[in-house]
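Heads up, one of the protein chains got dropped from this complex, but the rest are sitting where they should.
Letters A, B and C name the chains as they come in the text, with residue numbers starting at 1 for each one.
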Amino acid sequence: MSKKVFSAILMVALALSVAFVPAVAQDEVRWVGADDLPVSPLECPEGAPGAAMAEEPMEEPEAAALEYNGGQPVGAPDLAGQEIVLVDVPKLIGIGYFNATSLGMQQAAEELGNVKVTTDGPTQGDIVQQVAFIEQYITQGVNGILFAANDPVGISPVLRRALESGIHVVGYDANSEPDAREWFVNQAEFNGIAKAKIDSMVAEIGPEGSFAIVTSSFTAPNQSRWISEMWAYAQKCYPDLKWLETVESAEDQNLAFQQTQTLLNKYGPDMDGVFGMSSVAFPGAADAVAQAGLCSPDDAAADVAAPDEESAVAIVGLSTPNQMRPFVENGCVESVVLWNPVDLGYAAVYVMRAVVDGTLTPESTEVEAGRLGKLQVVNGSEILLGPPFVYTQDNIADFDF
Amino acid sequence: MTATTVSAARQSAPGWFKNLRMLVSGQEGALTLSLALLVIVVGTANPRFLAQQNISDILLNSSYIAVAAIGMSAVIISGNIDISVGAMIGVLATISGQLSIVPGMPVWISWLVPLIVGPMIGAVTGFLVAYLRIPAIVVSLGMMSILKGGLILATGGVWIYNMPPEYKLAQQSFLGLPVPVYFMLALTILAALWMRYSPSGRAIYAVGGNKEAALLSGISPRVVLMRVFMFNGLMVGISSVLFATQFSSIQSTVPSGLELTIITSAVVGGVSILGGTGTVIGATLATILLRAIGNGMIFINVSAYWLQAVQGTLILVTVLIDLLRRRRQAAQIRG
Amino acid sequence: MGAILELENISKQFPGVKALDDVRFDMAAGEVHALLGENGAGKSTLIKIISGVYKQDGGTIRLDGETVSFNTPREAQQRGIATIYQELSLYPELTVAENIFMGHAPRRKLGPIEVLDWGAANRRAQEILASLNIHDLDVTRKIGTLTVGNRQRVEIAKALSLNARILIMDEPTAALTEADVERLFNIVRLLRERGVGIIYISHRLHEVFELADRVTVLRDGQYVGTKPVSETSEDDLVSMMVGRTIDNLFPKLETEVGKPVLEIRSLWRKPLTRGVSFQLRAGEIVGLAGLVGSGRSEVAQVIFGINPAESGEILIDGKPVTIKHPGQAMNHGIAYVPEDRGTQGLVRQMRIRENVSLSVLKAIRSGLFINRKQERSLATSMIKQLNIRAYSTEQVVNKLSGGNQQKVVVSKWLASKPRILIMDEPTRGIDVGAKAEIHRLMSELAREGLAVLMISSELPEILGMSDRILVMRGGQVVAEFSRQEATQERIAAAMMSETAGNGAAKSETMMIGESETA
Partner (left out) sequence: MAVTERPSQLTEQSNPIVSRLRAVVLSKEGILFLIMIAAMLILSLLTDKFLTTNNLLNQLRLVTEIGLMALPMTFIIITGGIDLSVGSIFGLSAIVMGFLWQDSGWPLELAIIMCMVVGTTAGFMNGLFIVRVGVPPLIMTLATLALYRGMALGVSEARSARGFPDWFFDLGQRQFLGIPSQLWILLIAAIIAGIVLARTPFGRGIYAMGNNELGARFSGIPVRLYKLAIYTFSGFMAGLAGYIFTSRISTTRADMGTGLELDVIAAVVLGGTSINGGSGSIVGTMIGLILIQLLKNGLLLGGIKGDATIVIIGAILILAILINNLVQRRTGGD
């Protein structure tokens, strides 16, 4: 008897807890796949339907005015000008994007001559494993850690421990909590990327087009951030865009391919565009569109089966040039949005060197970064790389990463 | 005993009729019914699901998993398991892609090499399992680590692109269906025939069902296990070629969770995890069913966040239905 | 005479044991040659050498006068030696025909490749079965759905499909129903007429007298002797096997029969327990007879709570109790020595100590933990009390002989200090010496006041040991006899009375060794 009572209690408890959880957050509108953090959409371009409404001055984040809010290492040895050993722990290794950042770091190290940097990290974008890697390198005793966080909150405790052990910490690509690192090299702010993507999409499908999103996973922080910002920006500037749905594809090109095919079959001509949100999802989605013969007709694409403008599907997304080269070259994809990850890695090493040498202090407003010139300090303790980069048919041949 | 009367009735029925009935009452029948049910339900809710293109896509996307599931079925029937298949597909696809971009290399070589390397890896696994008697789950767990790490070590994760157009086998179509679908069908039929009609195929069931007995009837379990793992390697090799030639670029990392998809396909297909029973036809049908579920759920607008949970429930329900069906059959036998 | 198989000076050493020492054996075509010996005497080793599973350390094997040496079972099979092991070597998930032809199915050319021809295999399987006068077996059925008797016929058909000239049968009747035993004997006789030589191993001596032409006895790995069956007697064979004379196989002691301790009233659990009622009194041994499938073990398992009753009452000392699982039955002082010691009675990979204590773990705790000292002394005393031949309480049960394994099962249940002991086929497949010991133990326990319910397929055992005999058929108790009333004929008639009316023909199938009765 007591067994039955016990199990009944357990069942009810599970049902209750599961039922209670999503009770909140329903009223606040949020697109599928977006996170629940505050958004700050940028201004609309000229001629956008929403541009007129956005007359009142935007509350621009007062970047330069913000106090330095990063952390400081405890008792770090003074190694100004001396050789330093750095480790770079990206979200995961073995993907084109982080190969490119790693390449940039090596270039910077070579130029500087007194920096040694190795890249090591988990083979899957997993915060647990990433934390373990950083733990190990703290023990090993490097001079500085460069990181791209799998989770901004999850990575912070271990980074704080690094600071406490006198290790310099600089982030790039994906941030941690500000006080868990000294500086963060910001490749392009989320709202900037979001604007670039929506603008590119609108350029192809018009302000009343419809599109779906292929993300890698709903839980991937960067992608959910972008979706949030895209939603906010589109609400503000292109309220007539039709958002169809978001699907997941893991970090698996094949799944992205399959999910995109399913979307194409489901919506047929009712879908005008697809966003590929990650450097894996984008080529997968592009392949699905290309193999379905739905690439938009393009002057340069004589060999691509070109359907009429009506049924063509535009593909917009973020990826590295190499992965997208075939599609850009045959005109299936018109533009690929991405900053230059080589430059990002390059800048991260320069920032680290400047921190160790004492030339970048909490009071600084800019930092010297080799071939990139001077980079601005924003948001208190971030260093802005510059606006996102758009690869097109004309310039894609110049990049190899 | 009722057994006598049943058998008498059966004997009087013509052979083809008996086969037909066995087909419907068996696991394959249950899967086909589930598939039909799904098609009807989803198709009614959203007729676009039934469009030829979508059906063809479901089949296409089942192909590489189904081919790998054939090998996995054989492994499971022999009483073992191989969780390194996902990593193997990653490694072999990369090898194939790398070869295809070597200037002057004939395309068929890049198709063929995975079919040779696959069985070689399988032979290593098989040797460790059959001759050194290490449980297959341990060997393949270790093998998975080795292949995964080795792949990144070797490639650094650089994607492969610029494969020659003639390399892209899986993108070809024949009579309106993509080539991989023919591979799936042909290999399923061939493997089913092999496992039913050849001594070496039949021996797999023997080893999985009763190892001692197999030994006593002159079958060497070791040789059979070696063969099974090499066969699995071959299937994985073919699967990896289908996987690699599908795209304009090859992701040279291991797709995570692929082994679970493959094992799930084989198990839902009725291959008993205890060894000794199951057919590859069931595994292939299950692969298609699972893919159709994944596809169909999008068509009927299941909340994206709950999609995985719904899929998990459907897998559980499929398994439960099969379990109850088997139990009812067992009860009938007992009379 | 024309011996087709001759073995000379065979010896075989295992680590620590000399399994066979200078053993010889020979057989002629068309002869049934019984091989006798207690468990551990070396019979199994000998047949495994003949069938190519083991290789002898010394000695020669001649087949048709030619010295042979087999490296694998397959080589022996190719020379026409087939073996039917006690634990049948069949694949439950495969069909009859597939089992018969596993490893040597007929093939056919399909273009350039050879494939198995299941059509031909099914036909040939049917032919072979027909040649054994078996017409009611569908060759496309899965083995798992067949009865033990049918499975064994499949084994024999498998041997014949290999054109066996020498057929080795290791305790073929151990798990058969009486009717199946008779069918088996007919098949054996048929084979003998065809000139097949049969090596027949059994613990049931009467089978030897019924079937065999000659008999060879082994003891402790040594050759004791070979005699024509016509020139020997059971007592003679028993003393050859044990090396001493067993004066009494059924040492029944007179006991005071006390109050009823267990009573069951119209107990139901379908399909094989249909309204069973009986009483069991302290100090008495009640024999429960019946054909296999009559519901004997099923009733026992209902009482013991393995498959709890659907309806009906169980009373202990006159008070109704609920028994839903074995734990409850044990709390009421019931113990059940199951039919199949390998799968039900023992955990063979565990030690004697661990097996003995398995039913009393809760009782030998100190605090939350198992008291090891107490556990060990329990095992030690059981080894002593039941005369279990083992070198230590730490010996793994798997390594013991069948009789000693059975004693471990019994000791496990004695350890629980039961008041009601149900023994299901307590002496199946164990040798004469151990059999007598178990019988003596049973008697002593009854005298100490235990109520014993003994299920047995061997009528001599039922007759020899029981104070009272119940007969079951179709899930019901159909007859009850006192010790004085009971005879083989009456019990057998009750067991099969459904058919008893229309045929004395059937009573012929009940040729059960009368002479074994003490």
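The rule is short, and it goes like this: a residue touches a chain if its C-beta (ideal position, glycine included) is under 8 Å from a C-beta of that chain, and two chains touch if they have at least 3 such contacts.
Just so you know, these numbers come straight off a predicted model, no measurement behind them.
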| item | value |
| --- | --- |
| For the chain not depicted, the shown chains it touches | A, B, C |
| Residue among A:44, A:131 or A:312 touching the omitted chain | A:131 |
| Which residue of C:281, C:351, C:407 or C:473 touches the chain not shown here | C:351 |
| Absent-chain interface as seen on chain B, which is shown | 83, 128, 132-135, 137-139, 141-150, 152-153, 256-257, 260, 263-264, 267, 272-274, 303, 305-313, 315-316, 319-320, 323, 327 |
| Interface with the unshown chain - residue positions in chain A | 7, 10-11, 13-14, 17-18, 20-25, 33, 35-36, 93-94, 118, 120-124, 126-128, 131-133, 135-137, 139-141, 151, 153-154, 156-157, 217-219, 221, 224 |
| On chain C, residues whose C-beta touches the chain left out of the figure | 15, 306, 325-327, 329-330, 336, 338, 343-351, 354, 357-359, 361-362, 365, 368-370, 392-394, 396, 412 |
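As a convention for this text, only the chains that are shown with their structure count from here on.
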| item | value |
| --- | --- |
| Closest chain to the centre of mass proxy, which here is the mean CA position | B |
| For chain A paired with chain B, centre-to-centre distance based on mean C-alpha positions, whole Å | 36 |
| Centroid distance [mean C-alpha coordinates] between chain C and chain A, Å | 72 |
| Euclidean distance of C-alpha centroids - chain B vs chain C, Å | 43 |
| Junction residues of chain A, two or more chains touched | none |
| Residues on chain A engaged by chain B in the complex (per definition of touch) | 32-33, 93-96, 98-99, 123-124, 218, 245-248, 250-255, 257-259, 261-263, 265-266, 268, 280, 283-284, 286-287, 290-292, 322-323, 325-327 |
| Residue ranges of chain B touching chain A (in the complex, touch as defined) | 46, 48-49, 51, 53-54, 57, 61, 64, 148-149, 151-152, 155-159, 161-162, 171, 243, 246-249, 251-258, 291, 294-295, 298-299, 301, 304-305, 307 |
| In the complex with chain C, residue positions of chain B that touch it | 1, 3-4, 6-8, 10-11, 18, 193, 196-199, 202-203, 205-206, 209-210, 212-219, 276-277, 333-335 |
